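Each remark here refers to the structure printed beneath this line.
The complex appears here without one of its protein chains, the remainder shown in place.
A and B label the chains in the order they appear, each numbered from 1.
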Amino acid sequence: MGLLYGLIAVGLALIFGLMDVTNFAHGEFLMIAMYLSFFLFAFFAIDPLLSAPLVAAALFVFGAVIYLLLVRFAMRAKANAGMVQIFTTFGLAIVMRGLAQYFFTPDYRSIPQSWLGGKTISIAGIFLPEPQLVGALVSILAFVGLYFFIHRTDFGRAIEATREDPGAVALVGIDKNRVFAFGWGLGAALVGLAGAIMAVFFYIYPDVGASFALIAYVTVALGGFGSVFGAFAGGIIVGLVEAVTALVLPPSLKSVGIYAVYLLVVFIRPRGLFGSI
Amino acid sequence: MDKDFAARRRRDLIIAAVLAAIAALTPLFVKDVVVQNILILTLMYAGLSQSWNILSGYCGQISLGHALYFGLGAYTTELLFTKFGVLPWFGMLAGGAVSALIAMGLGYPFFRLRGHYFVIATIVIAEIGLLLFHNWEWAGAAMGITIPIRGDSWLKFQFLRTKLPYFYFALALCCLAWFVTWWLENSKWGFWWRAVKDNPEAAESLGVDVFNSKMGAAAVSAFLVAVGGSFYAQFVSYIDPESVMGFQFSLLMALPAVLGGIGTLWGPVLGAAILIPLTELTRFKFGGSGRGVDLIVYGTLIVLISLALPRGLLSLFSRPKKTGAAR
């Protein structure tokens, strides 16, 4: 599970690390991904696992569009820059939730019959739920892929360069807006991937984004803003902490462990574990 | 120049007095309970947002976890009342004190955080508070506390037959928050806060005690918000963790300030005057299955304001002098 958190978080971290913008609507991106998976399944009977790439691609476009239409302007603000970003994306989150409620109704949905749903594998005597396992696998693959992308490809390096100095890159022929739009798209796609998989074993409803969103922010902050690896590591830590807490404390307090760990880490290292901001 | 400044200060005070007087007279004309309700909530949120503004607007430490203090105020008051028979008037002060102390206690380890890390920490702390209360048997856990109401009583600050006292209390609270802000704005603290917000390093070089400034802002802010929470508890007569410590309160305290003009004297009041009635009305009209509509309106408004007017609506009215030709 931690790895899935990592996946969600990585998408967030990417966007943040790239442009110093925290996307408070990230949870809602997840929600959309889940709904998309659901509808693809409901109307076309495509198994979520197969439709995952499709969902990711759709989210990619969505993310890029959001950047171009909205975020780009938010970043131009000179006064209160931080607040503007926070509230713009937050407003977006609320609008998305409202739209979801309006169009999809607040009912809970779920995908009952999936290629993976409800099955378990036994590895070395421990029963593990298949969907989560696949999710974890996908996360790792996605992360590795992302790592190579950023560090080995030209485009990946363009992203890094744009992060370091958005003004200067124009001189080298890099279009800042294209890079950012891509970044957003990528971040959204990653969370889309997570959403598609999670749709298999979580209930889907308009507010579902909110509960995961906070964990995602904590994960990114824990790992340190600006570090993709940090987000991944954060995800793993969060997943573990959550599991341990669930054993020790009553279920409703499950998140307290995560929060406490965040506060502790950030007290000791105000920039998170690997943060560069 | 000083005369201009003093005149401006007096003008603000006079406007406030006039507005307060008008507000105080409205119950004579407005008898509709629903509208009264909206007015009471508007005043309360104006007061809350104004208080939030002290820490987050003036001092620049954006907190999205103020619901914690709201809830603490509510719970302290009601626990003292239902378990020990302490009158809510004293309970309110106790709630305020508790919140202020906790705000300072939290400040100690966490004021060193910058920007996003700090905001998330505030959210997380409020969530922890909520979860703790959710599991605290003595405080009612998830069932919450119901305040027993036996008829109208000023002593116990509960009223069944009329909402008027609540209205006046909310008005008083709003005025208090506004006045405190007005007073502190032109005080050493106000200047220190703004310096800390703009450039803590420079502030330090000018002898500003950055840490204590933040503590002071946090304490004042938390105290006022807690009193608001106590009020709310008495107003709705029932509290449980979600209904007084939920994230939505943290948001509702911040949004009016952002809308109206964060870090300004009138911003939160203006923002609340617009946002709260809008929220309540849309919820009222579109309540039910189409519930998302109020969120859509709400969210869109926030997005538009953030993009178009990062300094809030108030910036439409003030035109700062660009080229300073001397008077």
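Assume a residue touches a chain if its C-beta (ideal position, glycine included) is under 8 Å from a C-beta of that chain, and two chains touch if they have at least 3 such contacts.
One rule holds in what follows: contacts and distances are computed from a predicted model.
According to its UniProt entry, is the unseen chain "Iron hydrogenase small subunit domain-containing protein", "non-specific serine/threonine protein kinase", "Amino acid/amide ABC transporter ATP-binding protein 1 (HAAT family)" or "Cytochrome c oxidase subunit 2"?
Spelling it out: the chain absent from the display is recorded in UniProt as "Amino acid/amide ABC transporter ATP-binding protein 1 (HAAT family)".
Thinking of the complex as a whole, which visible chains are touched by the chain that is not shown?
The chain that is not shown touches these displayed chains: B.
Which of these, B:Phe111, B:Phe167, B:Trp192 or B:Trp266, touches the one chain of the complex that we don't see?
Here the residue in touch with the unshown chain is B:Trp192.
Can you say which of B:Leu72, B:Val124, B:Ala203 or B:Ile276 touches the chain missing from this structure?
B:Ala203
If the missing chain were put back, which residues of subunit B would it touch?
Where subunit B meets the chain not shown: residues 1-2, 5, 186-188, 191-192, 194-195, 197-199, 201-210, 263, 320-326.
Definition applied: only the chains that are shown with their structure count from here on.
What whole-Å value do you get for the distance between subunit A and subunit B if each is reduced to the mean of its CA atoms?
A distance of 32 Å separates the two centres.
Can you list the subunit A residues touching subunit B in their complex?
It comes out as residues 16, 22, 70, 73-74, 77-84, 86-88, 90-103, 105-106, 206, 214, 217-218, 221, 225, 250, 252-253, 255-256, 259-260, 262-263, 266-267, 270-272, 277.
Touching residues of subunit B toward subunit A in the complex: what are they?
62, 109-110, 112-117, 119-121, 123-125, 127-128, 131-132, 134-135, 251, 255, 258, 262, 289-307, 310-311
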